[in-house]
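What you see is the complex with one protein chain gone and the rest in place.
What follows is chain A.
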Amino acid sequence: MFVLRRLSSALPTLFAVSLLVFLFVDLIPGDPAQILAGPTASNEEIESIRKFLGLNEPLLSRYGQFLRGIFDPSVATSFRTHRPVVVELAERLPNTLIVSIGGLAIGVVLGTLAGIVCAMRPGGIADALITVLTLAGISMPIYWLGLLCIWYFAVNLGWLPAAGASTPMHFVLPILVIATRPAAMFSRLVATSLTESMGRDYLDTARAKGLSETRVVLFHALRNSLIAAVSVAGVQFGGMLGGSVVTETVFGIPGVGRLLVDAVSRADYPVIQYAILMFAVFFVAINLVTDLLTQWLDPRTRDQERLA
């Protein structure tokens, strides 16, 4: 029921996004026909390409065409490749998801472990070291870290390939680089909320039951700390999809982010519009999943739902 209600409330959001995406892309400076025709083209040649691309149609009918493309992918084709945009996206999406989900998963695991270590021994050497690394992880721009890693692991040590996506080994470096951001965020988050809940009464109750300290931390304290973390993970995942624009360019991974960059520089409107719309759908889905997870982790939110 809750899922259905949330889904139906997402529809207006998506409709607004579709309108915004369409209008904003239309406002991008530069005429796709002129960019395709090149700087030496004459006005008549540009006009003929414009006509071919359907850019002379009134705004409303082009928007209608854009909406139609969502249900009938064969009418939504790229200006450059003439293939349906959905085919272009489907081809690139797996790579983007592998890197984002892999990076998030590894980051969450590493970050949580680091957070637990910090919370259990606050002020220790491990805590200090992790705090420094965390700060570095949050502050370092991904593209810079990526280039440094390519230089060290690929050029200097020769362990991993520098760029591309043809073998699983190609994904190791980008996933690890991507993982730094969520790892850093999570270690801070988990450490803070664990330290906060460590002094709570219910943990004393658990200890009084005779549970080991590890069990107390992992099954009682951590579960409560994760509630905030889940929401952050959702936001992080969304951020990663957006960040794929940078990572995929640095590591030469053919993902949706790179497709989007190429499309923007060549004014390939349909690809830009549908790619952004797809990202918007992902954001809505992620938010939904985050809410569901929070409800599962925190029974209080469920009660509130029932009351409301």
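Everything below uses one rule, namely that contacts are C-beta pairs under 8 Å (C-beta built on N, C-alpha and C of every residue); 3 or more make two chains touch, one makes a residue touch a chain; residues count from 1.
Throughout what follows, contacts and distances are computed from a predicted model.
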item	value
Name of the absent chain as recorded in UniProt (options "Chemotaxis protein CheA", "Competence protein ComFC", "Sulfur carrier protein" or "Peptide/nickel transport system substrate-binding protein")	"Peptide/nickel transport system substrate-binding protein"
Among A:L11, A:I28 or A:L59, residue touching the chain not depicted	A:I28
Sole contact to the chain not displayed, among A:T13, A:S48 or A:T294	A:S48
Residue among A:A76, A:A191, A:M240 or A:A267 that touches the chain left out of view	A:A267
Sole contact to the chain not displayed, among A:T77, A:T180 or A:Q273	A:T77
For chain A, residues in touch with the removed chain	28-31, 34-46, 48-49, 52-53, 77-78, 80-84, 88, 91-92, 147, 150-151, 154-155, 158, 161-166, 249-255, 258-259, 261-262, 265-267
